[in-house]
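Missing here is one protein chain; the remaining ones are kept as they sit in the complex.
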Amino acid sequence: MLPADLFRAPGRPGGVKGVVTSSRRTTLGGLLTLVLFGASGGCDSARGGAPIEDGRLQGRIAITGSSTVAPLVGEIARRFEEEYPAVRIDVQTGGTSRGIADVRREIAEIGMVSRVLRPEEADLLNHAIAVDGIAFIVHSKNPVPALTHEEIVGIFTGETRRWSEVGGGDREITVVNKADGRATLELFLSHFELRGEEVRPSVIIGDNQQGIRTVATSPDAVAYVSIGTASFESSRGTAIRLLPVDGVDPTLEALRDGTYPLTRPLNLVSRADSNLLVEAFLAYAASAEVHDLVEAQYFVPPVE
Amino acid sequence: MSRQWSEHLLLWTLRGLAMVAGCIILLIGAFLAVESVPALREVGLGRFFSDTSWHPSGGVEAGSFNFAPMAAGTLAVTSGAVLLATPLGIGSALFCHFYAPRGLGVAFRRLVELLAGIPSVVYGIWGLVVLIPLIRQWQPPGQSLLAGILVLTIMILPTVALLTESSLRAVPRSYLQGAAALGLSRWATVWGVVLPAARSGIVTAVLLATGRAIGETMAVLMVMGNIVQVPTSVFDPVRALTANIALEMGYAMDAHRSALFVSGLMLLAMVVVLVAMSVWASERSRYA
Partner (left out) sequence: MPDPSVSPLPSLSEHRVDWPDRAVASLVWLVALLVTGSLLWIVGDLARHGAPELSWSFLTDSPRDAGRAGGILPVVVSTLMILGICLAVSLPMDVGTAIFLAEFTRTGGLLAHFVRRSLDVLAGVPSIVFGLFGNAFFSIYLGMGFSILSGGLTLACMVLPILIRSTEEGFRSVPDEYRKAAAALGLSQPATLWQILLPVATPGLVVGLILGVGRALAETAALLFTSGYVARMPSSVLDSGRTLSIHIYDLAMNVPGGESNAYTTALVLITLLLMINVLTFWIADRWLHRGITHR
């Protein structure tokens, strides 16, 4: 009785039938918007505005994307705002794919991307702001000294189930994997030549911080996260330890001279039709003026 | 302004507002349907249950779109929670109505109402910080179906308890007086007279609680580990359909995004069925 009632208004423009057709933008949008919430079409103009007034930059930039890049961009944005007080920059995380998606959907002006852009993403403009790598982290009380390439593959595919098999205590390993759509996951998979289905995780995490938090609270966990974020957290006393991979310590030096095997660029992407304000910020973020901020976040400035 | 005219204006304004209020659910259904179309057309409903896994970001061809493990996760956590919460909820309702001294019964009811008002993130953080480490000591990793079931049980218990309690209250006094006149014991009265009389109210309560459990997002997201797999034990981490939407909505594009709307539509359909059943149950009792 009820479901039938629910969808039995197809004669009216709001009915399900009328919506599926291509006329949805005019009929449904126009009519129901007007009926439901009055004219709220004025938002677009309010969001953009003129980027320059009296020779000063002003306006708002929304930035979303990779949680690896977010803390750095947050710092850069704060300094930029100090210089241009009429500018407001909001930074939100959600993963690289979200950054790209939001820029394309025009919900955000700039996307944060923690990997190399793919060929099919050539519609976006790329601005490298730093170099980062991926570190494997365990709880600081975990006695495991280091992991080799093969050991990592064994652990993440579920063949190695106990820490004792790789030189740790006799405890079951808790494998922490990144969620689908995260750049860190993609780099991890491609470096170890794994397919997503082969990884046998026991916990899935999104942001780097969430991975670090998970490892810091569970003594048997292993995760892979941004080197910058992990070093930053570990330097402030979070209970995690960064493991050497194939004998190389995940340090800034190893990143800089290229000896660490898992590295990636951190990028900002924008649409081709960005306004002056967005362009000014992008140029600022890629300039030498912010290299101290890049290093403070345990990343390496991009090579010119 | 003539009186008739103003009354007409009033009536039509009210009708208009009511119409808009009634159409919101249609608008929601319509939007979910429209956004689902690409996935339904390009991926097809069949693949949502026959693909090998859930790796939707590869796109229509390369990706795989199997909802089944997450539907199983939702089913497992919901049925576990409902199975636990139903006896506990009915017990709580009986306690406040028949077993507790009067003052205590009222106080207990307030307490359950308080429990009903606690936001799901707060249950989530409690599960994350208190419950998961406890389960981890027993069976690592701790993020598990069990944690989800326990947290959800506490969350939907008030729904069962409060709705059952109000249907117990609606049992006519004459029934109780009759039972007392027959000299029935308290339990005999409850089992033989009160519960049968309140049955449809209790059924409604359980159905609505089930709806709440299916739709719950934050708490299960925070405590269940979110691995896409069909659980084989209560200690396995699993992902519910709702948690999947919350996790992936932010970055999903194209077919992936559309697939999430399909799962939203599925959730909506489940709720519609549950609400319809509960309306049916309560209307049947009214005319019985």
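Observations on the model:
Each chain carries a letter (A and B) given by its place in the written order, and its residues are counted from 1.
In this text, a residue touches a chain if its C-beta (ideal position, glycine included) is under 8 Å from a C-beta of that chain, and two chains touch if they have at least 3 such contacts.
Quick caveat, the model's predicted, so the values are computed rather than measured.
Considering the whole complex, the hidden chain is in touch with A, B.
Listed residues B:V43, B:A71, B:I135 or B:L157: the one in touch with the omitted chain is B:L157. For the options B:V77, B:L128 or B:L163, the residue in contact with the chain missing from this view is B:L128. Shown as candidates are B:A39, B:A71, B:I135 or B:I214; the residue that touches the absent chain is B:I214. Across the entire complex, the residue among B:R41, B:R169, B:R186 or B:R284 in touch with the chain not shown is B:R186. Counting over the whole complex, chain B has residues 3, 6-7, 10-11, 13-28, 31-32, 35, 87-88, 91-92, 94-96, 98-100, 108, 110-115, 117-126, 128-130, 154, 157, 161, 182-188, 190-192, 208, 211, 214-218, 222, 242, 245-246, 249-250, 260-261, 264, 267-268, 271-272, 274-275, 279 touching the chain that is not drawn. What chain A contributes to its contact with the hidden chain is residues 2, 5-6, 9, 29, 33, 37, 40-41, 43-44, 46-47, 60, 62, 67, 71, 88, 90-93, 105, 107, 206-207, 209-210, 212-213, 216, 233, 238.
To be clear about the criterion, only the chains that are shown with their structure count from here on.
With centres defined as mean CA coordinates, chain B is found 32 Å away from chain A. Per the touch definition, chain B reaches chain A in the complex via residues 16, 20, 23-27, 29-31, 33-34, 37, 52-57, 133, 136, 140-143, 225-228, 237, 239, 247-248, 250-253, 256-257, 269, 272-273, 275-276, 279-280. Within the complex formed with chain B, the residues of chain A that make contact are 1-3, 6-7, 9, 14-16, 19-20, 24, 28, 32, 35-36, 94-101, 104, 171-172, 174, 179-181, 196-197, 201-204, 206, 217-218, 220-221.
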